[in-house]
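Apart from one protein chain that is not included, each protein chain of the complex appears where it belongs.
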Amino acid sequence: MASTPLIRGRWGYASITDKIADIVLRRPTHWIWGVGLLVTLLMSVFFFGAMGYLFTRGVGIWGVNIPVAWGFAIGNFVWWIGIGHAGTFISAFLLLLRQKWRNSINRFAEAMTLFAAGIAGIWPILHVGRPWFAYWLVPYPNVMNYWPQWRSPLVWDFFAISTYLIVSLVFWYVGLVPDLATLRDRATSKTKAMVYGFFALGWRGEARHWARYEIAYLLLGGLAAPLVVSVHSIVSLDFAVGNTPGYHSTIFPPYFVAGALYSGFAMVLTLAIPMRHFFGLEDFITKRHLDNAAKIMLATGLIVAYGYCMEVFTAFYSNDEYEIGMTMNRFFGPYAFVYWGVITCNVVIPQLLWFRFARYNVWILFALSLVIQLGMWSERFMIVVTSLSRDFLPSSWGLFVPSIWDVTMLIGSIGFFFFLFLCFIRVLPAITIFEMRELKHEELEGRQP
Amino acid sequence: MAQVFSARAVLLLKLAALGAVVVMGTGLIATYKYFWGPDTVAEAPEQPIPFSHKHHVGDDGIDCRYCHDSVEKSSFAGIPSTHTCMSCHSQLFTDQKMLEPVRASMATGQPLHWTRVHTLPDFVYFDHSIHIAKGVGCIECHGQVDRMPLVRRVASLQMQWCLECHRDPEPHRRKSSLVFVMRPTSEIRAEGGLPDTKIQSTRRLTDCSTCHR
Amino acid sequence: MSELRRTFEEMPQQAVPLERDAAGQPFIRVTRREFLKLSAAAAALATAGCRGPVEEIVPYVNPRLVAPGLPQFFASAMTLGGCATGVLVESNMGRPTKIEGNPSHPASLGSTSVFEQAAILELWDPDRASALAMRGQPQASDALQTALLGRMQRLEQRHGEGLRILMRYESSPTLAAQLQALAQRFPAMRVHSWEPLHRDHSLQGARLAFGRAVEPLYRFGDADVVVAFGADFVGEGPGHLRYAREFMDRRRYRENPPVNRLYAFEPTPTLTGAIADHRDARSPAEVAQALAQLAGALGGGKVDDPMVAAAARDLQAHRGRCVVVPGEALAPEAHALVHRMNAQLGAAGTVVQYIAPICGDVDCTRSLQELVADMAAGRVDTLLILGGNPVYDAPGDIAFRDALARVPFSVHHALRMDETSATTTWHVPLTHFLEHWSDARAFDGTASVVQPVVAPLHGGFSHHEMLAMLLAPVAGGPRDWVRAQWLGNAGDAQAGERWRALLRDGIVADSAAQPVQVAARNGDFTPPTAAQPWTLVFRPDQSMHDGEFANNAWLQEIPRTHSKLVWDNAAYVSPASAQKLGVKSGDRIEVASGDARVVAPVWILPGQADDTITLPLGYGRARVGRVGNGVGFDAYPLRPAPMAWAAPARSVRRIEGEHTFATTQNHAEMEERDPVRRINVPEARELHQKPIENAPEPETLYPGWTYPGYRWAMVVDLATCIGCNACTIACQAENNIPTVGKEEVRHGREMHWIRVDRYYEGSQERPRTHFQPVPCMQCENAPCELVCPVGATVHDSEGINVQVYNRCVGTRFCSNNCPYKVRRFNFLHYTKRDGEPPLDARNPQVTLRMRGIMEKCNYCLQRITRARLETEREGRRIRDGEVVTACQAVCPTAAITFGDLSDPESAVSKAKRSPLDYALLRELNTRPRTTYHAKVLNPNPDVPAPPAGEGKGEGHMVPPTTPGERGGG
Partner (left out) sequence: MSAPIYGLMAEFASADKLVAAAREARESGHPRVEAYSPFPIEGLDDAVGFAGSRVPLATLIGGIVGGGGGFFLQWYAAVIDYPINIGGRPPNSWPAFIPITFEMTVLFAALTAVVAMLVANGLPKLRHPVFNVREFDHSTRNRFFLCLRADAPKFDAAQARRFLERLEPLKIVEVPL
C-alpha cells in the first residue's frame, strides 16, 4: 500500500466532522457554486423544453431514419449509463477489496451514479415513438392478457436499469444514514434538524446497530458488485443480440463494462478535481486518490483498446464479408472521422497515464477526463450509427446527420446532470463523514505499537 | 439538544405515513378499475326513439335478420334503414307520437342518428358473419336482447373477454340453425343443439392477425 | 372477387358521394381508421375497448343492394394518350378506394401501370377545379349555357365559321359520333388535335412506308429475337402492359425455356434497355446510324459495328420469328426503314401487324400549328379546348399562349384550373373518368365502356355533355348516349342483358380492330444521322407522363427506376459528359434551344449516351395544385415542334448554384454480395441436373414451429421484373401508405412497403442494370420479432410476420435487426386527418398508422382475411389463386407469385421447386418465405462483353452519398 496517508494534515474526529458538515450547513458558499448552478439550470431548461417539443412533434425532429433508426438517444443512453457505473463500482468492488481510499470518494461518486443512471433512464423513453405507451415494457395484469416480450434485450434492459437504480439508491442511502444523524445533531435550525432527523431514521450509533449495519452494507456491496457488471453487459446485449454487423459481437459485454468504468472514472475526476479545489477538500481527496483513479482509467482504457483490436481482428479472422465490410466502413467510410477520433481520445492520448507526472498533475488529469468522456461518447456513436448506416444490402445504405434537436438535448442533459450534482453538494455531505472518522481511528490504531 | 421530534410530531408522522399509503392504494385501485377493470353492466344509452327489442323480439318474435340484414354476409350486422321501419309502421301505430322521428326521416330523407351501444376500438376488425357462420349465438355477446326494453351492453368487449372465447370456443358454440335463438347456449347444447360447423385451431384464433391488421 | 363484381346499373345509389349525403354516413366509422391519432389518454381509453367517445350510427334511409362493409368492383377503363386500359374499381361504401387491372381487357390482362393506380388519388385531389369560372371568377352553373346560347345561333348563321375544337387523342366512338353531328350543324367548324406525347413520327413513317397511316401491333410472344431502337415498348405507350407480359412470358422459368433475345440501342436508359440482353447507349444520331447499318447488313452489306452485326445475324437466323421495334423518337424515315426491314424479315403480318390508327389519322404537330396560325390571324372566335393543357405543353416554337389570348371566346374543359385555364375566357370543370360515362378503345381497338363509380365530387361534366351543349338537344343523358352507341336504341330485355354483360366484363366483345394489309414501298428512307455537339432528348417523365399527374403525391414520390430520384426531374447526362461539362450531380446547367433557355439541375446517370442530355417532360408546372406547383423544371419550351423528341442544343453551360435532390437509393453496387443472382441461358438449362448453388441451411439449436394450416409464401421472378414501380404504388394505394414529401425522403424516411432496388454491374458507361423488388421477406426466424420488447411484431400460425400497430411503441429495434431494411417508421405524423387522400378514399380494411409506429408489408393480410372469412363461411379451404396481393395483381409481367406452400400443387410451391429459386441473405438463417428466382439472361456469344467496371465502391456508379442527398439533418 502506498505510503502517503489517505488523510493529509492533522485532522481529528471533531474537525473532520465539522469541515465536511459545514459544506452543507454553512452559508454563504463559494460564489462559483452559484454561477455554476445558474448556468446548468439554464441548460436544464433547454433540455426539458426540447423534450416538450419532441413529445408534440415526434422523433422525426431528430436525424434518425431508415436504416439508421437509432441515433443520439441510444448513444446518450449508453454513455450516461456507462458514467453511472463508476460510483457503484467504487463503493461495491473497492469495499469488497478493502480499498480504504474509496471512502473519501464513494459518496459523491454514488451520487454521480444515481444522477447519471437517472438521466440515462430518461433517454429510452424519449427515444420511443409513442412514449405514453412505454409502460408496456412493464409486466402487469392487463385486459389485453398480453405481456412484454421476454426475449427482447430491451426488456432485460428495463429490468437491469431499474434494478440498478433502486439498488444504487438504497446502497447510497444506507451509507448516508449515520451522516444524516451527524447533520441532525449539528443542524443550525430546528427544521433542518427535523428534515435530516427524519431521514436519519433516529440513528443513534449503538454498537449492535453498527454491527448489523456493517453486515448489511457488506451484503449490499456483494450484491451490487455483480449487478454493476450485469447492467452494462445487458446494455451491451441491446447490440450484441442484434444481427447488424458491428453490433453482433460476443466481445461486447466485457468491452462495454470496461468502457463504462473508463468513462465513469473520468467523470469522477471531472467532478472531484474542481470540488476538492473549491471546497478545500485537498486533504481528504488527496493526489493519491486521483492517482489511484487514474490508474484504474489506464487499466480499463487498455481493456477498451483491446476490445477495439479484437473487433478488427475477429472481423478479418472470421472472413465474414459483412464484418469486413463493416470494419472497412469504420476505417474509411463516411464516419471514419468518428472512428479515428475514438482511437485518438480513448487509446492514444490516455497513454499519458503511464507517467507519474501526468497522474499527479490535476490539470492534465482534468483535461484527460474530458477527452476520455468525449472519446467514449464518440465510441457509442460509432457503434450505434456507423454500424447501422451500412449493413447487409447495399441498396439500403444511408447516412445519419444529427439535427439541432439531437445536439440540444445532449447538451441539455449534461447541464441537467451538473445541476443535480451542484444541488447535491449543498444538501448532503459529499464525503462520508463517519468513514473518515473510522479512517482516522484506524490511523491512530496504526500508530500504536 | 433535546429530542428532535416531540411525541406529537412522531405521532403525526406515523398518521401521515398511514394516510399516504391509504391514498396511494385507493388511487391505484381506482385508476386500474377505471382503465382496465371489467365493466359488464353498462347503462343503456339514450336513443332518438326508445326502440324496444323486448317488444319487437320478445313479444312480436321478429327475427334478428329482419332488421340486421347483413349480419350473415358482412362484418357489419346492419342497422335497419328508415324504409325497413316503415314497412310495418306505415300500417301500425301510424299516429304514435313516439314514431314521429321515423316518419320525419322518411319524409325528409334525413337519416336517424342512433347512439352506438357496442363500440370497438378502431384497430379491432370484428366480423359478424363469421361468428354467425360458426354457430356463436347473438346472445353470447349481446345478452338476452329480447328482454331489454332499451339495448345495453352486457359484455366488456375487452381483449381478455374476446380471448376467453377464442381460447376455448366450444362451450360458446351451437348449431348454426339455432344461432338466432334467444336462449343460453348451455341450454341449447343440453337439448342437443351442438355445433355442426368446424372451426380453426385455437392457435389460429388467438393469432394477433385474427383481429388486428 | 368476381361475385362482388357489379355493374353500375345494379347500384343506382352507389353514385351518391357519401359525404354529400348524410344517409351515406359510413357504418365503418371514419374514426375506425382514425384511432391512432387519439391523444395518449384517449388511446388508453380506446385500448380499454369500451370507453371511447360516444359514437353515432347512421343507417341509410332507403335499403341498398349492397351489404355495408363489403367492397364492390366495377369494370371501367382509363385512357392515356387516347388509348384505354381496362380497370376494375374497388368501391367501399360507395367510395372508390383502389383500382385493379381488368383481366379480360387486352391492354391490361389484370395489371395496370402506375398511372391507373394513382388515378384514385387524382380523383380525390382537393385541388381539382370545382366551379365554372369566367376569367377566373366563379359563375353560376348555368352561366355557360346562357353564354353559349347566343353564340351558337350566330355561329350557325356562319355555318360554324370561326368555331374550333382542340382535343387530345380521343378514341371514344361516342365522342366521334357527337363530333360528326357537330360537323353537320357547323360544316365550317374545324377540329384540331394536340397530344404532347404524340405519335406523329410513327404515323408519318407509316405513310412513307405504306402510303397510309397505320399503327403496328406486336406479338412479342412469337418473337425469338427483338431489336429495339430507342423503343421502350415495355415501359410506355399504348399496350406496353400487354407487350411486357408477352415479352417476359418468354423469360419465365420453364424446363427448357425458349428464351427470346433482346438488343437495345437507346440514348437514355429505359425499362426496355434495362431488360435487354445487349444494350448500347448511343446518341439519337448513332441510333439512326445503327439502324441504317442494320438495314445495310440485312441487305447483305458489310458492317463493322459488332453489336449491329450480331443482331443482323440473329435476325436473319430467325426470319419470321423476329422483329425490329422503332421508338417513337426515331425520325419518320427511320420508322419507314424499320417497316421495310420487318417486311424483309418476314415479321410483317406475323410478329407485327398493322391496324388503322386508334385515335384517327391525325398529325398533332401540323394540326396545332394550323390552329395557332388561324388564331393568330384572328380567324378563330370560338375555341373549345377539350382536356389537355396546350399552354403548358405546346412546343416551344409554337406560341400558343399568345395566340390563345387573341381568341375572344375560349373554353377550357379540364380537370384543373391550370396554365391553359388562366388564358382562356372560360374554365369548365371536367369530371374524372371515375365520375362519368364514356367509352374508349384499347391499343388493339377493343372497346370498353367507361362507367362512373361515384357522382362528381367537384361537380363538372364530361366532354360528351359539353359537346351536347353545342348540339341540338338529345334525349336522355350521357349513359343513354353511350348505351345507344353500342346497342342502338334497342330497349328490349335482351339488349338490357347485353348491356349489363358489357358493363360487367368491361369490354365490348370482339370489337378489336382488324389488321390491314399493307405493302412496304421501295424508296430511299435514310434517317438524318448528323451528330450534334449536344443533343437534347425529350422524354415523358416516368411518373408525370406529360405533366397531367404533377399534382399526384403518390407519383411524385415513386422513385424513378434508373435515377431513384423523387419529387424532381433532372437533366440526365453520362459520367463522361458530366466531366466534359465540369459538373457533378446537383450542379445546375443552362440549356438553350431555339430562343428558349432553361436552367436544370444535373443528375449523372450511368448508361446515358455521351453528348446527350435527357430532359424529362411534365415538370415545372405553375398552376397544377399545391402538390406539384413549382416542382422541377419545365422542358417544353426547349422542345421544337419538328424535332419533338431529339433536338440539337444551341448552348449548354454550367451555371452557379446547387440543387438538392432526394433519392431513395445511394449505393448502386452489389459489393460482391450478389443480392441479385444472374445466370445465362446455357447454365440455366444445366441447372436441371444441379440446382442453383445455395449456402447450406445453417444449423439451429431451437426446435422449429410447425405451420399446420396455410403457409403463405411469395416468389419474385427477377428474370421478368421490368422495374416499372407498379407494385410499389399499388401497395401504397392498397395499404394506406402515406407520402412524406421530398424533405423527409432526403432524410431517408420514405414509406414504401415494397421497394425496387436498382443495381449496376460493369462499367458505368455500359452498365448492366438489375432490378429487385424487396417487400418484407416474412422470415420464419424473424430477427425483428426477437427484439421487440412489447411483442408488437409476432408470427401468426400461417407464418406471416404480422405488425400489430396498436401494440407498437416505436423502439425501432425491429428495423435495426431487419437485414433487408424493409420496415418503415412513422417518424412524424405523416397520416394526417386532413391529409391526402381524404379518409373516404382510404382502404377501410387497413388501419391507419399514427406517428411513432413501425409498419411494413404483411402479404396484404386484409386480402387473406377476406378470402378466409369467405371460405370459412362456406366451410372450405382457400383455393390457389384466391388470394392475390396488391403487388402481385398489378405486376404487368406477373413476376410475383403468391400462395399457400402447404398445397404442393399451388403455383408458389411449384415456383419454389424451381432450381433458380434462392433466398436473399440466406446465410443469416432468417428462413424467408419470400424468395427470388435468379435473373435469366440470354446474351449472344458473338457480342463482345462490355468492359468490366474499373474500380469499386461508393461514388463509382452514383455520386457519393452526401448528407445533402440522404439522411440530411
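Note that the chains take the letters A, B and C in the order they are written out, and that residue 1 is the start of every chain.
We take it that a residue touches a chain if its C-beta (ideal position, glycine included) is under 8 Å from a C-beta of that chain, and two chains touch if they have at least 3 such contacts.
Quick caveat: nothing in here was measured; it's all calculated off a predicted structure.
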| item | value |
| --- | --- |
| Contact residue for the chain not shown (choose from C:767, C:791, C:810 or C:915) | C:791 |
| Touch criterion as defined above, residue of A:32, A:96 or A:216 at the omitted chain | A:216 |
| Option from A:170, A:251 or A:349 whose C-beta touches the chain left out | A:170 |
| Contact with the hidden chain (one of A:89, A:115 or A:203) | A:203 |
| Candidates B:13, B:88 or B:190 - the one touching the absent chain | B:13 |
| Hidden-chain contact residue, picked from the options A:74, A:227, A:315 or A:352 | A:227 |
| Residues of chain A in contact with the chain not shown | 12-14, 17-18, 139, 145-151, 155-156, 159-160, 163, 166-167, 170-171, 174, 178, 181-182, 184-186, 197-198, 201-216, 219-220, 223-224, 226-227, 230, 234, 237, 434-435, 437-438, 441 |
| In chain B, positions touching the absent partner | 1-7, 9-10, 13, 206, 208 |
| Where the missing chain touches chain C, by residue | 702-705, 779-786, 791, 794-797, 927 |
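Basically, only the chains that are shown with their structure count from here on.
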| item | value |
| --- | --- |
| Taking each chain's C-alpha mean as its centre, the one farthest from chain A | C |
| Chain A and chain B, separation of their C-alpha mean positions in angstrom | 53 |
| Averaged-CA centre spacing for the pair chain C and chain A, given as whole angstrom | 57 |
| Chain B and chain C, separation of their C-alpha mean positions in angstrom | 47 |
| Touching two or more other chains - residues of chain C | 44, 47-49, 794, 807 |
| Sites on chain B at which at least two other chains make contact | 36, 156, 158-159 |
| Chain B residues within the chain A interface of the complex | 1, 4-5, 9, 13, 36, 38, 156, 158-161, 163 |
| Touch list for chain B against partner chain C, complex | 35-36, 39, 42, 45, 69-70, 73-76, 78-84, 105-106, 109-116, 119-125, 127, 129-130, 133-134, 153, 156-159, 197-201, 203-204, 207-210, 212-213 |
| Touch list for chain C against partner chain A, complex | 40, 43-44, 47-49, 665-673, 675, 744, 747-749, 755, 757-759, 772, 774, 783, 785-791, 794, 807-813, 815-817, 819-821, 823-829, 850-854, 920-921, 924, 954, 961-963, 966-969 |
